[in-house]
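Got a structure for you, questions after.
Note that one protein chain of the assembly has been removed; the remaining protein chains are unaltered in position.
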Amino acid sequence: MSRVAALILPLALCGCAGFQNALGGDGGEGANFVRLFVLFTAVCTFMYLLVMAGLFAAVLRRRRNADELTVDTGKHHESAPLVTRALAAWAILIGIGLMALTVASFFTDRSNAAITRDPQLSVKVTGNQWWWDVQYSFADTSKSIRTANELHLPVGVRAEVTLESNDVIHSFWIPNLAGKQDLIPGRVTDIQLVPRKTGLYRGQCAEFCGVQHAHMALDVTVESKAEFLRWAAAQLQPAPAPRTPLELAGYRYITTRECSVCHNLSGTPASASVGPDLTHFASRRSIAAGTLPMNKGNLYGWVADPQSQKPGTKMPTIGLSPDELHAVVAYLQRLK
Amino acid sequence: MSSRFRNSCAILAVAVLLGACDREERQSRAKPLGETVPAAASPDTIYPGDPSRARYVDARGASYEGNAFAIAQGQQLYNWMNCVGCHAHGGGGMGPALMDEKWRYGGRIDQIAASIYQGRPNGMPAWRSKLTEDQIWQIAAYVRSLSGQVRKDAVSARADSVSNTPPQTQTVRQPVRPADSDQQ
Partner (left out) sequence: MTSALEKAKAPPAKVPRDGPRLTGDKLHARLSATWERPRGFIGWLSSVDHKDIGRRYIVAALVFLALGGALAVAMRLQLSRPQNDLIGAARYNEIFTMHGTTMMFLFAVPVMQGMQIYLTPLMVGTRAVAFPRLTAFSLWTYIAGGCLLWIAFLLNVGPDIGWFAYPPLSGPQYGVGKRPDIWAQMVTFTEVAALAVAVSLTATILKQRAPGMTLARMPIFVWATLVTSLMVIFSMPSVALASSFLLSDRLVGTHFYNPAERGDALLWQHLFWFFGHPEVYIIFLPATGFVSEIVATFSRRSIIAYPIVVLSLVATGILAFGLWVHHMFATGLPRVGYSFFTAASMSVSIPTGLQIFAWIATMWTGRPRMQVPLLYVIAFIITFVIGGLTGVMIAAVPLDLQLHDTYFIVAHFHYVLIGGAVFPLLGAITYWFPKATGRMMSEALGKISFWMIFLGFQLAFFPMHISGLLGMPRRVYTYPAGMGLELPNLLSSIGGLVVALAVLLFVINMLASVRRGRLAPANPWDGTSLEWATTSPPPSYNFAHIPVVDSQSPLWDGKGELAVVHGLRVEERELLLTTVMSATPDVRDPSAHPSPWPVIAAAALTVMFVGSIFSPWAVLFGTVPLAIALTAWFWPKTKEPTLEPSIS
């Protein structure tokens, strides 16, 4: 039947692997989710098949005229003998099924809570229209990392992500790792993540937050503990110094002109926090919260005219001259 | 029959809502409108000849003043660029008040935009290489709304912050006294 084909075909072709995939099961809760989803699907499919069997039998079965209970035989008010018992059995079956599913859901919830107790890493994510402000804090409060639109997590370590919003309601969702949690202005919510497999994943805002809600993604890197510490150490460094005259011109532009009133590059005069932190911008996988992959061409396109790539974004189209553009992009590429 | 009613309803509502188009426009880029410096950059006092004749108005101003998106962006930029630090939310402090009738350098939108663009003596920084023109016009439009100069259906009543002004939809329109007026 067409519906069966419609079920199998996309699954077969799309597969269950993916970097923004709820069935990926790469987080601590992920295995629980897959298990619970499979259980629910199995039980629901079974009930559905029962209903369909009853429906098609009712419609297609061969009838003998004599034992019809219709207006034509005058028995249209009579009920068949087994109906009451079948109804009771059906009600009991539904009740048992739902109770089983509710109990399974409850235990999964508890298991998720247990997995994520005692977090060892603290991250604060603040949602903005349409980018993620990510801050890591450590025991030594003089060390704090601020980055944007990316999340690095050491594998197997429990991370507590505190969620706040600067403007409207957003939703933090990394399907491979865990369910979602809303970022609500005026409230602080949190989500615990325990990644189980290294890899590159993608998260996305899942609550409509304005014109560029579709382009508010998060690059997630799950890596070994050593790699994570290396990344953190690099992030703690100030912005790299320019090395060529072109980069120097770019550095001068960025730290004295329009860029400096919104962006922060640690260790330089540009120290605003209106827009994403750019200190190690070139080490990220994407530009503008997942709108464009990070490469030289896209950098040119983004800096020259952000409004054409992400119309409505808060970063204005400045109208740089070609020389200024070359210089700015050259220095941005230095920011590894 | 019911379509007849619907047609009449439509005509009526068109008349009512006709002003909607410009107010609700959301430009992602500024319209290319020529020169870089807002025209009529000078305050009234330094025009030669009869000051009352100097009523040159830049056409761009109207398109920003009546536009809800521009005013909302201006409100956001006003907070982001820390205008609040000197001007508070219109009441002034280190800098002059922006919600009253006194305008040292002119209270028309193009004069306000010029003040933001060029900077002014005694501490008003020049934003000409820090913000795009579009952004400066948006802030100027917002500043105009602080003293009630813009149409009330284009402003927002409040920001999502601690209440610091009366609702802007209720702000009484202040007169704009020119800089060379002896009522300053």
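By written order: A and B. Residues from 1 in each chain.
Simple rule for what comes next: a contact is a pair of C-beta atoms (placed from the backbone, for glycine too) under 8 Å apart; a residue touches a chain by one contact, two chains touch by 3 or more.
Since the structure is predicted, the reported quantities are computational estimates derived from the model, not experimental observations.
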Q.
Quick check: which displayed chains does the absent chain contact?
A. A, B
Q.
Touching the hidden chain in the complete assembly: which of B:62, B:126 or B:157 does that?
A. B:157
Q) Which listed residue (A:122, A:135, A:189 or A:298) would be found touching the missing chain in the intact complex? A) A:189
Q: Among A:36, A:220, A:270 or A:288, choose the residue that contacts the chain missing from this document, as touch is defined above.
A: A:36
Q. In the full complex, which of A:18, A:119, A:199 or A:319 touches the chain missing from this view?
A. A:18
Q | In chain A, positions touching the absent partner | A | 2-3, 6-7, 10-11, 13-15, 18-23, 29, 32-33, 36-37, 40-41, 44, 47-48, 51-52, 54-55, 57-59, 61, 63, 68-72, 75-77, 79-80, 83-84, 86-87, 90-91, 94-95, 98, 101-102, 104-106, 108-109, 112-113, 129, 167-169, 171, 173, 175, 178-182, 184-187, 189-190, 202, 204-214, 290, 311-312
Q: Considering the whole complex rather than only what is displayed, give the residues of chain B touching the chain that is not shown.
A: 1-2, 5-6, 9-10, 13-14, 16-18, 20-21, 23-26, 68-69, 72, 75, 152-154, 156-163, 166-170
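The rule is simple: only the chains that are shown with their structure count from here on.
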Q: Please name which positions on chain A make contact with chain B in the complex.
A: 167, 185, 211, 256-258, 260-262, 274, 305, 307, 311-312, 314, 316-319
Q: Using the touch rule from the top, collect the residues of chain B that touch chain A in their complex.
A: 26, 28-30, 76, 80-81, 129-132, 134-135, 160
